[in-house]
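Complex shown without one protein chain; remaining protein chains in place.
Naming follows writing order (A, B and C), and every chain is counted from residue 1.
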Amino acid sequence: MPLDEVVSSGAAAPERGAEPAADLKRMFAAVRARSERLAAALTPEDWMIQSMPDASPVKWNLAHTSWFFETFILRRFVDGYRPFDEAFGYLFNSYYMQVGEMHPRSSRGLISRPSAEDVLAYRRHVTERIESLLESAPEGGEEDILSLVAIGCAHEEQHQELLLTDIKHGLFQNPTAPAVYPEPAPGGQGASQACDGWVEYDGGLAVFGAARGAEAPGAQAFDNEGPRHEAFLQPYALAQRLVTNAAYLAFMEDGGYEDPRWWLSDGWALSRQENWRAPLYWRQDDSGWRAYTLFGERDVDPDAPVSHLSYYEAAAYAEWSGFRLPSEFEWENAARGRAVAGDFLDDDGPYEPRADRRADDDGVSQLYGGVWEWTASPYVAYPGYRAPAGAIGEYNGKFMSSQMVLRGGSCATPVGHVRATYRNFFPPHARWQFSGLRLARDL
Amino acid sequence: MPLDEVVSSGAAAPERGAEPAADLKRMFAAVRARSERLAAALTPEDWMIQSMPDASPVKWNLAHTSWFFETFILRRFVDGYRPFDEAFGYLFNSYYMQVGEMHPRSSRGLISRPSAEDVLAYRRHVTERIESLLESAPEGGEEDILSLVAIGCAHEEQHQELLLTDIKHGLFQNPTAPAVYPEPAPGGQGASQACDGWVEYDGGLAVFGAARGAEAPGAQAFDNEGPRHEAFLQPYALAQRLVTNAAYLAFMEDGGYEDPRWWLSDGWALSRQENWRAPLYWRQDDSGWRAYTLFGERDVDPDAPVSHLSYYEAAAYAEWSGFRLPSEFEWENAARGRAVAGDFLDDDGPYEPRADRRADDDGVSQLYGGVWEWTASPYVAYPGYRAPAGAIGEYNGKFMSSQMVLRGGSCATPVGHVRATYRNFFPPHARWQFSGLRLARDL
Amino acid sequence: MPLDEVVSSGAAAPERGAEPAADLKRMFAAVRARSERLAAALTPEDWMIQSMPDASPVKWNLAHTSWFFETFILRRFVDGYRPFDEAFGYLFNSYYMQVGEMHPRSSRGLISRPSAEDVLAYRRHVTERIESLLESAPEGGEEDILSLVAIGCAHEEQHQELLLTDIKHGLFQNPTAPAVYPEPAPGGQGASQACDGWVEYDGGLAVFGAARGAEAPGAQAFDNEGPRHEAFLQPYALAQRLVTNAAYLAFMEDGGYEDPRWWLSDGWALSRQENWRAPLYWRQDDSGWRAYTLFGERDVDPDAPVSHLSYYEAAAYAEWSGFRLPSEFEWENAARGRAVAGDFLDDDGPYEPRADRRADDDGVSQLYGGVWEWTASPYVAYPGYRAPAGAIGEYNGKFMSSQMVLRGGSCATPVGHVRATYRNFFPPHARWQFSGLRLARDL
Partner (left out) sequence: MPLDEVVSSGAAAPERGAEPAADLKRMFAAVRARSERLAAALTPEDWMIQSMPDASPVKWNLAHTSWFFETFILRRFVDGYRPFDEAFGYLFNSYYMQVGEMHPRSSRGLISRPSAEDVLAYRRHVTERIESLLESAPEGGEEDILSLVAIGCAHEEQHQELLLTDIKHGLFQNPTAPAVYPEPAPGGQGASQACDGWVEYDGGLAVFGAARGAEAPGAQAFDNEGPRHEAFLQPYALAQRLVTNAAYLAFMEDGGYEDPRWWLSDGWALSRQENWRAPLYWRQDDSGWRAYTLFGERDVDPDAPVSHLSYYEAAAYAEWSGFRLPSEFEWENAARGRAVAGDFLDDDGPYEPRADRRADDDGVSQLYGGVWEWTASPYVAYPGYRAPAGAIGEYNGKFMSSQMVLRGGSCATPVGHVRATYRNFFPPHARWQFSGLRLARDL
């Protein structure tokens, strides 16, 4: 499930935090600028590509995030606001039925007009007017506006990750395997095997999810992260590290893709039909396995976490290994209280998962900044969850079927966007996200 | 997910109960006879029908349940056993890859040969040999054999329900709307509104699932009902009764099928694509709503529980009503300790859900014998669940993706087959089972 | 294109011949009896099978041919006629929109009721009433009635061929490869190579097609065989004999199925998609090529004509051979005046094409009774062709797109049904008819 859908549906409306308006202005400016920086490495023609219905063109991602600010803030709170272009309401709506009709998702790649330049002008128009509004919020509406701007920023951050995963999928279709971003220098020295152990956790009742509003002022969370509630865990252990490419290759070489014993029934059927033999983007040549990355095609790094797996592949690997996937509660219990520190250098890259070369540690590692971790938990509402009213929460919970929860955060997730309670979700067949796994076992 | 798959995969291998061999022999004879009684109301040509890949022909159901006894018991425990027909191993295997190749599921309706008569001869052959074996179980294997016969009986009971739902779907395709079974006389008098209230339950830690083996000798359960484990519930209430056709009609008349607000995203897309406007089998004519039943076409009974809903429709109805679906734990918590007493007259009918006309009661009603109740719980493994080894458990857990749990039991479920811990499951789009819902709410 | 559609649409309404009423009665009785004789070798369960939408169940074929007599004769010419069963008008209509709604073609295999017995009773009912009518045709309508009975007989003869090709396809799905008819003793001795030469023909203007009505009283023809008209031919030669299995194997062994040079673009795409590697019904095992026949599976006879080819395969073979397919006019020009003598023993078999072992001859051989011969001619109207008015000719010409003409007649065609002007037609992908080819070349 594209994060897009989540936020834009309001299903995951983040609680406005304690940021004073000034902080929010800084955040808004930074988020808007980052989207444009990501896109600037690409050509206007790259911005057109839609390589499957699940993915959207860069141009659409850039325009839709502006449409969101325009529709839910400018049109409602700016007297006499004149939309930049009336047609954009139709073209860049993702699916809000209360807001109006929308352009078919699968035809987003045909929108040559408006041009890239038009969309950048649209972005400037919206950015400036939101900034003006933040300078002088109309009385009474201020709280709402600040909250909605915070939501819009989180929404745009999610689209930044989609922009990267969508364009990676799009350019992968080009036989010339183009490089988009410069490859950073390799990280620090040191073996990555140092902390390949297990971390054990007691069972018992614990509290999960994010508090909202009065409960915990200042906390930032999407509404699907709440209500905070108790749940009961059995004792368990988690692998300290993510499953690596080397480990996954062992599964492949052991005939993992040819042995129905390891697979869920639906996954087996799909993998045969689609002829899966390796993670998405992998290709075998005489020299061994190569993978398409945003730096161009590269040798598969045995120490990097395996990525671009579907849930079916992650579950098959876990079954083969003799262990299992963790539940989302087991993951959150382990992540609670640990610092959000990933492999990412900063917000500008590297956009591909890398081997973890840091020194050993006494707890779980690689929680953020490498790959999203598939869990064994289907995506359902927490007890007591109710959708907020109104258009922005029009379809709360509407994606709560046939999706699995992923936890953590990937190399493509903005640094400020990750947290222990965050629930990402996608259907079990999705492979184009930076998605991998960590093993768990019973104690 | 066809129950078929569950049991035959061993995913739900029932624990052998405390039945002495004599009881098991009686049970075996009764189960075998009931399948043939159900089928006897149909013609050899009816036995051929396969109206969709999910459904199987009656002939196949009858043969496959015999193949199960032959493959897992006779071939293994009878020295020098000669199979009735070697080709049947291919034709009537449902999907055991370790056991061999199998006939494509979607082509089961093309099997004119073997004939109905041949299949009945096959059944007699297998029944007699199992009975002989039960007379004199070979030393050492007895425990196994008794356990496997009990599994085979449970397996065949599940196929009895499928036989009814599959043939209902098949004959529904015939424009003459044939009646299969005689309609029983209406039940007792009395309004059904008498107990349309809510029953409240405290939250807290409770124990769920079925104990196995040494833990609770004599208990009967499939393996997906265990391990017994603790889980934490919030306080909640359940509706005393199932949602009725009258109540569901109010949803329909309020435009429920045309309003995306109530629907899960996948459900909305599917309902538009398939043009759903009412439960499966319903048809509107000048006199109002009519429904195809196993007694022929009948007026929809406003007081009977609504049936033949997909999960998507059940969830949309719940959303529209302002309440919600219960979790499977909430249901089990309410059902625990209550007598298994349904609307069913007996094992020979009526095979269609009926209005509940019994006097009021202080707890939840209609738990069994009306319709299976969709819950909000995706079908996943209980904590600590591991699949048994060997061919019969070849694919344990392999259906644990993209399915929802149903609880209770329907008018088509054999009386002895239902219990509080039983977990039925189907994909959210399935409508051809006797499936309805009961509402829940938070306290 | 199923012959079914042609005749039942009236697109090919045969001219009533010169038969006196007595001859017609004899013909009617013989045709009706032959259908039942063909079906009697099959079980009521075999009669249910529909293995693809293009094919119809035996039961449907038997009922539909009776429906034709009932609808176009009994309902119109018998005062106070009471239909055997009103529901049959819906179930057994093939597509006449003026006559009413119809059951979906692809669901014909689900019609368990009416039973085989009911359908035979329906046949008797119709047969008796038509016979009564022929005894005493009402004044004024007699001509029409006789003509319509003749059409109905031709229609039923076409369904006899379909009954054989449809059930062959249906039973082929059964892994036990059932035999339906007894295999006749091999034919006479003698090499078949004796007349493997070419027969040359002059070009020039010639007259083609069948005269109708006043033009040529007594002639029997479908309306698509007229009007009789002139066309101009270049000098050409035809192969004396049909292409044999041995010759076709040479094409296969030369990589014919893997080489796009020989194939029409559509045919190449389809053959890759469907993974064609040999004619339909062929299977390779250790002993060589085997083919499913109505006598069960048999070794491929190298001297028999190759059969069950699509047009695409026939055209690819011709291209590979360096020759070409004949036009339908070249075929008719060669067949004109030659006796209708096929390989068939008689109307009761053998229903599979056989090697031609007759002595040499000075003209083309195997024109009838082996396989239908694909020609290079698309199926279009002859100059001046107009559809007859009324329901029976409702859609004249409606199949005249994307079909190719086949000439001759196969081992499954009734002996009295073939003639030099007969135009059979099917879409280029159809393989389940007894269809092969004869080569041609320019002079």
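Keep this in mind: a contact is a pair of C-beta atoms (placed from the backbone, for glycine too) under 8 Å apart; a residue touches a chain by one contact, two chains touch by 3 or more.
Since this is a predicted model, take the numbers as computed values, not measurements.
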Partners of the unshown chain among those that are drawn: A, C
Omitted-chain contact residue, chosen from A:Leu74, A:Leu91 or A:Ala211: A:Leu91
Contact residue for the chain not shown (choose from A:Pro178, A:Gly203 or A:Gly349): A:Pro178
Residue touching the undisplayed chain, where the options are A:Ala30, A:Leu110 or A:Leu205: A:Leu110
Chain not shown: contacting residue from A:Leu24, A:Met48 or A:Ala210: A:Met48
Touch list for subunit C against the chain that is not drawn: 5, 97, 205, 229-232, 234, 260-261, 263-268, 311-312, 315, 376-378, 380-381, 383-384, 394-395, 397-402, 404, 428, 442
Residue ranges of subunit A at the interface with the undisplayed chain: 43-49, 51, 87, 90-91, 103, 107, 109-113, 115-116, 170-171, 173-176, 178
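Just so it is clear, only the chains that are shown with their structure count from here on.
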Intersection of contact partners for subunit A and subunit B: none
Whole-Å separation of chain centres (CA-atom averages), subunit A against subunit B: 38
Subunit A and subunit C: spacing of chain centres that average the CA atoms, whole Å: 60
Intercentroid distance (Cα basis), subunit C paired with subunit B, Å: 47
Touching two or more other chains - residues of subunit B: none
